[in-house]
Structure formats: structure tokens, C-alpha cells
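Just one protein chain is left out here, and the rest sit where they should.
Take a look at chain A:
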Amino acid sequence: MSDVAAVRNDIVTDEMSRLSELIWADWIWFPEGHGWADLKDHDDKVFPKMQDLWATVPIAVCFLILRQIFEKTVAVPLASLLGVSDKQRVCAPSNPPLESYFCSTSKHPTQSSIESLSKQTGCSVRQVQRWFRQRRNQDRPCKLTKFREASWRFTFYLGAFFAGLAVLIDKPWFYDMKQMWEDFPKMPLLPSQYWYYMMELGFYLSLLFSVASDVKRKDFKEQIVHHVATIVLISFSWLVNYIRAGTLIMLVHDASDYLMESAKMFNYAGWRKTCNLIFTVFAAVFIITRLVILPFWIMYTTWVYPLTLYPAFFGFYFFNGLLVVLLILHIFWAALIMRMVIKFLPGNDIVEDERSDKEETESEEEDNGREWREKSKNGHMQNGHTPLNNNHRKRY
């Protein structure tokens, strides 16, 4: 009996090793004439290895801890300094049948459900609607929570941007991007690149860990896709030594992030004009870095230029494919950003974080009916901030 099992075991391990040989084959991940052997450490030169990625786990844990400390010691005093205040919320009165419906079935009951609930509880339809609106508002994160999260991200992105600048400022490929392929794939790993990569990866890993408890926004799913794509892209570029390209791409992305987070901070604090100004600067930097520099300079050097040096290989398509995924996400976000910028050009004074769930107010109930009829007449999106807006965006 045991012999058969042993033989079966051998066959399985054989299959597994053949499969992993296939997956990690030289011809898939490297251009012709190169392979994993080029990345073996030798002489004084150190090269990136898969085991190095383990270092991101303690860094992620460190970031999670640092974030808690930062939020409690820096963000909260800063919030009160800037004047972040929360509107007093009316708590929905206790109503067990409505509560159980809210928790188990849906937070947005349909008109027929509202009518049946109204019959069940003996309250009028309007009362039931108001109860659900107040109950939904209760669950929304308050401004202080959102401010704390934004200030933590601001601090990290600011530090990461300047760290990236420090890492790249003395490198020739910062000024002449084609140099990123110089001596590829045998470029030795510099300590600054190691730490820059590990910090970024550790941070995104910590974001992924804390996404469960962070403020949930309307583009929550896109955020998860972004984080996972970023982590996969950074890890992949580490393994096959696209580190020079990787550092440039990360710098380009970090260039605009801290502006967005600081705009959010001022938004929560109520400093409208500052928020609008910073947001406009952010929009400009975002579009220049992610829609101009990224595709036309960086992706050109990673897509078009290498084909003049080597024939295409799978890893090449994979790497550029992931960059295209990121580019599509950037176009989506650029559209959202442009919509917001247009909103607060002179004339329209209202600014909210487009991605956030806005608190529903009393007056919207009356406008609700009117605007819905107007919309169906005109057939295009209005500038309204009704719950209909939220539903529309949820479709993404």
C-alpha cells in the first residue's frame, strides 16, 4: 500500500517541479539569451531575489502600528487645530422591526418594501423613509475618521515622494530613461533601491490589510484592484530586475498623491478655497504625470524602445499589460477629477469628495421626486447631489 502512495507522491512532485519549471522558464520572463542565471549573486554584486520580498511583511506590520500611533498623537490634534468639526447627527429612533430589516435585508428598501414596512410598524411611509435615511447617516464615517486617514496617507506619500527623488536624483536613468535598460538584466541592486521598494511594498501591503477597517468609498472595488495590481506589478518588477523602471514609475505616481490627500484634509476641515486651490494643482500634476509622462515617456521606454533591442517575450507583454491596466484606472480617475474641477470653477461653489457617500438631507426628499422627473425628461446627468447620484456611481 505504502509503495503505491510513495510512487504517486513522486509523480505529483515531478509534475509540480515540471510545472514550476514551465512557469518560471527563462524564455517566458527574460529576453532572448538571458535567464535567471544572470540574476545570481556574484562577486560584490547583489541582485533582487524572491526571498527579499519577505521583508515587506514586518514593514507592513510596522506601518500598521505607526499609523495607529500617528492617528492618535498627530492627526487628532491637527484636526482640532484646523477646525474639523462634525455636524450633529440625529440618531434614528429605536425601532426593532425596521432595524432588523436594515441589518439583514437592505439599507435602501424599495418603495413596495417601504409600504409593507409602514403597514407592519404602523408608521407612515414618510416616517419609514426618514428612519432609513437617518439610520444610513448614522453608519457613515464621521469627518474626523476621514481626516485621520487622509493625514496618515498624506504623511506617507509626502515622505515617499521625497525619498523617491532622493533615490533617483543622482541616477542617469532619471534624466535619460533609455538608460534603464543599460546592461539589462544584470544591473546590480543598490541599497537605496532595496529600501525604496520595500517601503512602498510594505505600505501597500499595510493598506490592503487595513482596507477592511478603512473608510469605504464608492470606488472601493477599484481601490482594491489598484492595490493588488500595484503589489503584483512592484513584486514582479522586483523579481525580474525591472527595478530602474519601477523606481521611475513609483516616483511618477507619488508625485500627485500627497496633493490629493492634503486637499482632502482641507476639505474635511472646511477650508474651501485652500482645498479648491490644492485640488486644481493636484489635477494638473495628476494629468501631467499619469496621463502624459507615464504613457508617452515611461511606457514608450518600456514598450517601444525594448523592441528595438530584443524580440518580444511573454514577460514583456505581462509587464506592459499591467501598466495598461493602471493607465485605464488613471483615465477613469482623471474623468472623475475633471468633473470635480469643472464643478468648482466660478459659478458652482459646492465641493465634496466625489467618491464619498454624502449625507442625505431632509430637503432632498422633496426635490427627489421633482429631479427624477426632470432627469427622465432631459435624459442626462444633472449637477445634483441627490442619492440618485450615488446609485449611478455604484454601477462602476
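Definition applied: contacts are C-beta pairs under 8 Å (C-beta built on N, C-alpha and C of every residue); 3 or more make two chains touch, one makes a residue touch a chain; residues count from 1.
Keep in mind that, in the parts below, contacts and distances are computed from a predicted model.
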From the names "Post-GPI attachment to proteins factor 3", "Probable glutathione S-transferase GSTU1", "AP complex subunit sigma" or "Protein-serine/threonine kinase", which one matches the UniProt record for the unseen chain? "Post-GPI attachment to proteins factor 3"
Which residue from A:49, A:87 or A:119 sits in contact with the chain not drawn here? A:49
Candidates A:28, A:61, A:82 or A:229 - the one touching the absent chain: A:61
Looking beyond the chains shown, say which of A:194, A:209 or A:344 touches the absent one. A:194
With the missing chain put back, which residues of chain A would touch it? List them for me. 1-2, 5, 41, 44, 46, 49, 51-52, 54-55, 58-59, 61-62, 65, 191, 194
